[in-house]
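The block that comes next holds chain A.
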Amino acid sequence: MNGHEIVYLDDVGLRLGNTIILREAKLSLGPGEKVGLLGPNGSGKTTLLRIIATLLQPTSGSGAVLGAEIGTQDVYEIRNRIVMVGHLPGLWPELTLGENTELVARLSGRSPEVAADALAQVGLARASERRADQSSKGMLRRAELARALILEPTLLLLDEAHAGLDAEAIGMVDTIANRVVAGGGAVMLVSHEPDRLNVHRSVQLVDGTLEMVS
Partner candidate 1 sequence: MTIVRNRWLEIVTVAIIGVSLFRSMTVVADVTQGDVQRIMYVHVPSAWLAFLAFMVTMVGSAAWLRTKDQRWDRLAASSAEIGVVFTGLAIVAGMIWAKPVWGQFWTWEPRLVTTALLFFIYLGYLALRRAVIDPVQRARRAAIMGIVAAVQIPIVYYSVNWWRSLHQPSSARSIDTPLRITLLLGVVAFTFAYAVLLRRRLELARLEEELDAKRFEQSQSVAGADITAPSLASHPHD
Partner candidate 2 sequence: MIDLVGAQVSNAWWYVTVAYTVILGGMAAFVGWLGFRLRRAHRELDQLS
C-alpha cells in the first residue's frame, strides 16, 4: 500500500455462518481507475462491493478505503465520499422519485434544488411526482444514478451497472463514471456483459478470490 490508493484490500476474507463468501481477496484501486468486477451469480460480487463500501466488515484480512482502515471507526468519516448503487433500489417505495432524490440531498446536507437538477439530468424531471413503487426498474436506476450526481463521490460502486437500462441510460452510466474518474476518483462496476463495461481493467471473482482478467 503506498497511501494513494482509493481502495486497498489485502487477503480479505468473509465467512457468514458456514459459507465462505470471500477468501484472500486482494484488490487495489487507484485514483482515476475504472475497474470492472465480473463473476457468476452468487459469487459474492455484491458482498465484495459492500465490503469496499465499508458497510460490511470482513472476517479476515485488512484493507483501507479512502485512507480509512476498514473495521475501524475511521470509516464513519469517509463514508459520505462513497456512492453505491446496489442491485436492490436504495429508494423508499412510498416516496416519489423527486422526494427520494431530495431526501438524498437533505440527508447529506445539500439543498433540495441540487436534487431537482440531478433528476433533470438523468431525464426524470417529468417523472418526479411518480412514486418509486410505481416506477419501472430503469427509472429507479436512473433515480439512483442521480444520487451520484448530487453527491459527487470519490468512490463510485455500481452493482449490475447496466441492468434494466436502455441505450441512452447506459451512456449516462459511462458519463457519470468518467466524471468521477476525471476528478481523481475511482469506479468499480459489476456487470454480466464485459463487452459493455468500457473499463481500464477487470477483475473476476472465482471461488471466493479475485483474479485478474486480461
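With respect to how the candidates were assembled, all candidates are chains of the complex that A comes from, given by their letters.
Annotations
Assume a residue touches a chain if its C-beta (ideal position, glycine included) is under 8 Å from a C-beta of that chain, and two chains touch if they have at least 3 such contacts; residues count from 1.
Because the structure is predicted, anything quoted here is derived from the model rather than measured.
Here chain A is shown alone, and of the candidates 1 or 2 it touches 1 within this complex.
By the touch criterion given at the top, residues 15-21, 23, 39-44, 47, 59, 205-208 of chain A touch candidate 1 in their complex.
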